[in-house]
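Showing just some of the chains, left in place.
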Amino acid sequence: MKVRPLGDRIVIKRIEVEETTKSGIVLPGAAKEKPQEAKVVAVGPGTAEIKMEVKEGDRVLFSKYAGNEVKLDGIDYTILKQEDILAVLE
Amino acid sequence: MKVRPLGDRIVIKRIEVEETTKSGIVLPGAAKEKPQEAKVVAVGPGTAEIKMEVKEGDRVLFSKYAGNEVKLDGIDYTILKQEDILAVLE
Amino acid sequence: MKVRPLGDRIVIKRIEVEETTKSGIVLPGAAKEKPQEAKVVAVGPGTAEIKMEVKEGDRVLFSKYAGNEVKLDGIDYTILKQEDILAVLE
Amino acid sequence: MKVRPLGDRIVIKRIEVEETTKSGIVLPGAAKEKPQEAKVVAVGPGTAEIKMEVKEGDRVLFSKYAGNEVKLDGIDYTILKQEDILAVLE
């Protein structure tokens, strides 16, 4: 089964990594959140306003609490909007 | 009786599935919600800004709490906006 | 006395029906509301952004708590915006 | 003294009527408000986005709590925006 995201949505699969974002700096409350790594699995067509800047296979950093989790054929994915992707790792 | 959705609205019929979205990851509060599967029954004409990307018969994932429920000729449907559809399953 | 709605507003008259929207699904809190049926009585001219998609005589589903109620010549009507109309029943 | 409203504002004078909007339907909380009748006294020039649809002398229904009340030469008026006018009565 394949999943085709709509509009500016993207399907990603989280990469479990060892605490890469841990820093010694004290974070005041919930003002800051730590992003997480993932691999892009599928990319929507974009919208009139939003051109897609990532492609299948890209390794990305995304906002941990963004998007919706889904399980397809027993595997967990996250579907989120491109604006929740912070950067591509190259 | 047929139902014709207006604008960027879509009529769907939920598909009852066995806990496909259940994941072992701990979700912090209500920050994440689990989407649900449905079959597209009718699609609105779209608007000046929003082009419709799904068609009748598509199997889709949608935000569980989105839209309005209606019962027509004894069958339950949900009417929601295309932005509440996350992805098409192919 | 005739009522002419402005902009994208529509005047409707509710149709009392037997619990068509009753479903067995448990609704979590106020996250979902049940729409109601009505007959379109008058349609505004639309706006630069919004083209009217319903016409006088259409049978429609609308969000129950939307709009304003008025009594004209002893009859109850609701005046609401087209965006509060979910679908036309055909 | 004459009052010239700016932009999409309209000056109206309330018409005291016998409970025209009274309906037997139970309104849940403040979700619904009853509109009131008024006569249009002066109409602003409109804006780039909003074309005026009412004219001096029109009898209109408006949202009771909309706008600002003013007393000019001893008479009470309400100044509101066209979007707070629901319909014209003809």
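In this document, chain identifiers A, B, C and D correspond to the written order of the chains, with residue numbering beginning at 1 in each.
Note that in this section a residue touches a chain if its C-beta (ideal position, glycine included) is under 8 Å from a C-beta of that chain, and two chains touch if they have at least 3 such contacts.
Bear in mind that the values here come from a model prediction, so they are computed numbers and not experimental data.
> How many copies of this one chain make up the entire complex, given that 4 are placed?
All together, the file's complex is an assembly of 7 copies.
Throughout what follows, only the chains that are shown with their structure count from here on.
> With touch defined as above, tell me whether chain A and chain B contact each other through largely the same residue numbers, more than half shared, or through different ones.
Under half of the interface numbering overlaps between copies: different.
> From the mean C-alpha coordinate of chain C to that of chain D, what's the distance rounded to whole Å?
Computed value for the inter-centroid distance: 22 Å.
> What is the distance, in whole Å, between the centres of chain B and chain D, each centre taken as the mean of its C-alpha atoms?
39
> Which chain C residues touch at least two other chains?
Residue numbers touching two or more other chains: none in chain C.
> For the complex, give me every residue of chain D touching chain C.
20-25, 27-28, 31-35, 49, 53-54, 61, 63, 82-83, 85-90
> Enumerate the contact residues on chain A facing chain B in the complex.
Going through chain A, the ones touching chain B are 1-7, 9, 11, 42, 45, 48, 65, 67-72, 76, 79.
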